[in-house]
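Everything below concerns the one structure shown next.
Only one protein chain is missing; all other protein chains are in place.
Right after this comes chain A.
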Amino acid sequence: MGMLSRKDKKTSDSSSSSSSSTSPCANFRAAYHNCFNRWYSEKFVKGQWEKEECISEWQKYKACLSEHLDDKHLSRFLEAEKSVVDHCGQSR
């Protein structure tokens, strides 16, 4: 996915002026999002959703986030595995 390869640099550049707290995770984030985007377009939309992928990318990214995500409103979503479903359920 060439279109995403320059993202890391760009992200850290723009966030240095933005009081961002998760930019140390930019590499993990890019790795996970690249993997997820590929899985979504190549597998999920074709009905191959039995198996989760990008698990190791996700674990590394999530570990980094839980270390650097200061905002308590945001970390609430990170910690509560279950809240994803609940939150979406409410918004339907």
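Some observations on this one:
Definition applied: contacts are C-beta pairs under 8 Å (C-beta built on N, C-alpha and C of every residue); 3 or more make two chains touch, one makes a residue touch a chain; residues count from 1.
The rule is short, and it goes like this: contacts and distances are computed from a predicted model.
Per its UniProt entry, the chain excluded from the display bears the name "PRELI/MSF1 domain-containing protein", taken from "GTPase-activating protein GYP7", "Peroxin-13", "Lysosomal protein NCU-G1" or "PRELI/MSF1 domain-containing protein". Seen across the whole complex, the unshown chain contacts chain A at 3-4, 6-7, 10-11, 14-15, 18-20, 22-23, 25, 29, 32-33, 36-37, 40-42, 44-47, 49-52, 58, 61, 65, 69, 71, 73-74, 77-78, 80-81, 83-85, 87-88, 91-92.
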